[in-house]
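See structure below.
Every protein chain but one is kept in place in this view of the complex.
On to chain A.
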Amino acid sequence: MLATRALSLIGKRAISTSVCVRGGHGVAKVEDYALPAYFDRRDSPLPDVSYVQNLSAEQKSLKEKEKGSWVALSNEEKIALYRISFKQSFAEMNQGSGEWKSVVGGVFFFIGFTGLVVLWQRKYVYGPVPHTFEGDYKEKELQRMLDMRMSPVQGFSAHWDYENKQWKK
């Protein structure tokens, strides 16, 4: 486990470039996005590569020390090894931000702007409403609804007093 991790730092790039040899024309260059990438994700705790690919001399000697007994490592060295492999700890990557406030504010702003657009449309784009919306046409409509006893149990006509020809109190 330790050996494979140490190897992966040095060996991976060499392996992937050597695979791309093309018929005598030399080694093809592999773009960065085609190589395994590092990512901080809660649901995938062990990324494909370590965070720090190019170790400094100090880090290299630390990696050599890691091959021995881990009891010999001090706490600072353990943390340094962790930081070589990982960018953010779980606590750091999981912390929330205040972004939601901006998002909610933006949402409200654009809903308000849409309201203005709709008002303008109502005034300058749409034609007049049909004649069926006029006052006495609507009165005749409602009278007809009561005459045919629409929703007489719990709905419209249930609220009309047919004896006294008025709405029930």
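Criterion: contacts are C-beta pairs under 8 Å (C-beta built on N, C-alpha and C of every residue); 3 or more make two chains touch, one makes a residue touch a chain; residues count from 1.
Basically, contacts and distances are computed from a predicted model.
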item: Undepicted complex member, UniProt protein name, chosen from "Phenylalanine--tRNA ligase beta subunit", "DNA-directed RNA polymerase III subunit RPC3", "18S rRNA (guanine-N(7))-methyltransferase" or "Cytochrome c oxidase subunit 6C"; value: "Cytochrome c oxidase subunit 6C"
item: Per the touch definition above, residue among A:Leu46, A:Ala91, A:Val125 or A:Val153 touching the missing chain; value: A:Val153
item: Interface residues of chain A (partner: the chain not displayed); value: 75, 78, 144, 147-149, 152-154, 162
